[in-house]
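I'd like to ask you about the structure that follows.
Left out: one protein chain. Kept in place: all the others.
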Amino acid sequence: MNKRWESFQNSTQYRFVPYIMAGDPCEEATIELSLALQECGAAALELGVPYSDPLADGPVIQRAGMRGLGQNMTLEKTITLVSKLRERGLKIPVIIFTYYNLLLQLGENRFVTLAEENGVDGLLVPDLPYEESSYLREMCSNRHLALISLVAPTTHEDKLHKLSKEAQGFLYCISSLGVTGVRSEFRDGLSAFLHAARLNANVPVLVGFGLSSREQIQQFEETSDGFIVGSAIVNKIESLEKQLMSNREEAIMEFKHFIDSLLPVYSR
Amino acid sequence: MNKRWESFQNSTQYRFVPYIMAGDPCEEATIELSLALQECGAAALELGVPYSDPLADGPVIQRAGMRGLGQNMTLEKTITLVSKLRERGLKIPVIIFTYYNLLLQLGENRFVTLAEENGVDGLLVPDLPYEESSYLREMCSNRHLALISLVAPTTHEDKLHKLSKEAQGFLYCISSLGVTGVRSEFRDGLSAFLHAARLNANVPVLVGFGLSSREQIQQFEETSDGFIVGSAIVNKIESLEKQLMSNREEAIMEFKHFIDSLLPVYSR
Amino acid sequence: MTATIVPDHRGRYGEFGGKYVPETIMFALEELESAFEEAISDPAFNKLLQKELAIYSGRPTPLTLANRLSETNGGARIYLKREDLNHTGAHKINNAIGQALLAVRMGKKKIIAETGAGQHGVAAATVAAKYGLSCKVYMGKEDIRRQALNVFRMKLLGAQVIEVTSGSQTLKDATNEAIREWVASVEDTFYLIGSAVGPHPYPKMVKRFQEVIGIETMEQFDVISERKLPDAVVACVGGGSNAIGMFAPFIQSDVPLYGVEAAGLGVDTNHHAATLSKGSNGVIHGSLTKLLQTKEGQITEPYSISAGLDYPGIGPEHAYLHDTKRVTYEAVTDQESIAALKLLCVNEGILCALESAHAVAYSLKLARTMDENQSVVVCLSGRGDKDVHTLMEHVEGVEAE
Partner (left out) sequence: MTATIVPDHRGRYGEFGGKYVPETIMFALEELESAFEEAISDPAFNKLLQKELAIYSGRPTPLTLANRLSETNGGARIYLKREDLNHTGAHKINNAIGQALLAVRMGKKKIIAETGAGQHGVAAATVAAKYGLSCKVYMGKEDIRRQALNVFRMKLLGAQVIEVTSGSQTLKDATNEAIREWVASVEDTFYLIGSAVGPHPYPKMVKRFQEVIGIETMEQFDVISERKLPDAVVACVGGGSNAIGMFAPFIQSDVPLYGVEAAGLGVDTNHHAATLSKGSNGVIHGSLTKLLQTKEGQITEPYSISAGLDYPGIGPEHAYLHDTKRVTYEAVTDQESIAALKLLCVNEGILCALESAHAVAYSLKLARTMDENQSVVVCLSGRGDKDVHTLMEHVEGVEAE
């Protein structure tokens, strides 16, 4: 485990992990947004890769992907973007969020090599379930890359047990069925599920999918070690699209303001 | 047989039998056209009754029927029109040409009674073949009405024999397959057919369907006792429609001129 | 029931039927009659016919129990004879195959046909292509406009579609025109009539080629249900071919039979095609039958939302079965038939032809008066793909976008 993951795991804070799309609305904006998120207290960063067929994503992230594609952002460029982030001072773990087909075309071997070279800490492949991941898992572990596991309320008990145990980086607990996007309600039985996950995990257990307000986030404070926010943030970026291109400084100010308003008081 | 048929049959002329549609373009025109035809030498008159579904007629006579229908001409009115023709001086036999359905609705009994009362001499029903005509044939013969038989080049030899023998008024020989209308050519074998018809007939044998010029008519001079012209005449009436309504006298002059041009010299 | 054999040798069903045609084509009807009688008494012809129906058109068509429809409706179980599954989508092909095989046997190289909505035109063009005959289809100008897809299909099949501009430019005029053409070309042309109408021997012949519907139904019902015979049989009636084909083997039995005409906007309006309910005796297209006409005998234009029922006459045998009371004829409106079509759709996943929907609508009424152990068989004469355009204009509650 590298230093960045170490400090992530040793943190006593309620961990905030934001998701943004690489190249949305442009590469430079991604860099500045990432740094802003770090300033706001992000414990790690999920960096999405634009994809033509993002079947685990809702409309907000789909649109972000279209913007990223418009910037010709690719998986390879996203990885090299991470080394630029490092140069510019990003210290938190960065997890590349990519659909499996992009990874396949780049080559799994090439991916892990590039990832290591560019300061990437982890990988999340939403359409690569545990059952299909053994090769990639091995490759990642050889290079000390965390292959983040997702578990869902529909995951069988013994699989949940196993995945929690083996989890690297953090365990991603899906808070609601469906694709990424803003939710107004969460399902019953969620805390039992988080409890079961936490029981076995050697890494922090984070909850994500659909979180969009401070009130919602606070609900999970007792039952998890952190949270992931994607669509709510990407939505804000979308609304700031023009300014992020033309008047970036002011946009970043407003963005930070928004992030602050989202976070539980003690996370700042 | 009545006097009008007697003189028709005794005539030594090459008989000219025109067909016009009752009520085309109006009742008065029909009267004047009939008288004009008599003046031009017609040996008898076929008076058509407008019908919605004239399946033995070509487009020229179909349109004449539409005009007649527009004048609310019916079978019953056509019959009573004949008594007006008589009052105005028409002396030649008049044959009502009607589809069978009109006759059925009026009633066959009522038809023959009305026909006799109004000076009708004969009846031609294009869609009532010999096989279906026994009742009507009997009714007609009781009232001395001639039920005109049609024979075609496709009629079987023995049927031709029988129909020729039994024919009343005249025997109508169809000169070509198809519906009424102008033809430019006639089929081979036509003279053999006419010859066979004439061999057995006790009445004049007339040829009709598609005759439209003096030249065509003259072709049959040797092989028949007369001829029927329908579409060519109705066509002329159609071209004179407006004048026949507004400036009838002049129209009738032109009509006679046309008829004269059509007839073989010796028929005038 | 006295078992009069109809038609008699003159083609008469009681007072109905006959051959009211120009003398020019009388010989052709005789030629046709003897060729037909000879063919159907030849086992080789029957075997060929059966093979073509099976291998080309997919017969036997199934008899489907409409489970959910029957339950929703209440009363008797409703069975559907699935003529919609035939090649080209309706029972029309049964007859077209039969007549085409006869035409080939007679050495004819050309066929002509009339069509209204284009269903029979497509069937005729289909068999012409299949058996290598040339084909002219007569179709009213108005119908050509309304049924552009079927016109295109006929052309794609190699048929010539001839626009008829006479009269009201619809089916009856197309039929007149086809007969006119036949008169002109009778020596080498086979007139392939699309329904159980026209001069003898057409009604008899069309019945013979459609009776496969009823014969299969009788056998299938016996196999799949506990009883030997259904308690009622229902079919829609345009010219009457699917109905007469369905009824054929049941006429000798005492199963109640129902023919369903199109009441259009209502039998008391001027917009319907309820020939038996509102018509009177007369001659149309070569046959003495019932028809819609003025008191003077001018044939009137019928109306139905369903193009295949939109005919002012009816086959002469139906006029006879009506007058002898062997078959009960009922009329169903546009609205009732659309409602039945929708109900069949959502309960059984079957989009039937608007024609057939008339039969379905009446069966629903009838079934409700019967008990659960009883069965009604309906002839589902065709599929409704052809009617989707019409339905888009008429069905409320399903926006068309």
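Order of writing sets the chain letters: A, B and C. Residues in each chain are counted from 1.
FYI, a residue touches a chain if its C-beta (ideal position, glycine included) is under 8 Å from a C-beta of that chain, and two chains touch if they have at least 3 such contacts.
Computed from a prediction, not measured in an experiment: that's the story for all the values here.
Touched by the hidden chain within the whole complex are the displayed chains A, C.
Considering the full assembly, C:Asn347 is the residue among C:Ser225, C:Thr324 or C:Asn347 that touches the omitted chain. Among A:Thr155, A:Ser224 or A:Gln243, only A:Thr155 touches the chain that is left out of the view. The chain omitted from view is touched by exactly one of A:Ile31, A:Leu75 or A:Ile259, namely A:Leu75.
Although one chain is not shown, part of subunit A still touches it, namely residues 51-59, 62, 69, 74-76, 99-106, 126-132, 149-152, 154-156, 174, 177-179. Residue positions on subunit C in contact with the hidden chain: 54-58, 61-65, 68, 82, 84-87, 89, 125-130, 132, 144, 148-149, 151-153, 155-158, 224, 342, 345-351, 385, 388-389, 391-392, 395, 398-401, in rising order.
Everything below uses one rule, namely that only the chains that are shown with their structure count from here on.
The chains in contact with subunit A as well as with subunit B do not exist; no chain meets both.
The chain with its Cα centroid farthest from the Cα centroid of subunit A is B. For the criterion of most C-beta pairs in contact, the winning chain pair is B-C. A straight line joining the Cα centres of subunit A and subunit B is 97 Å long.
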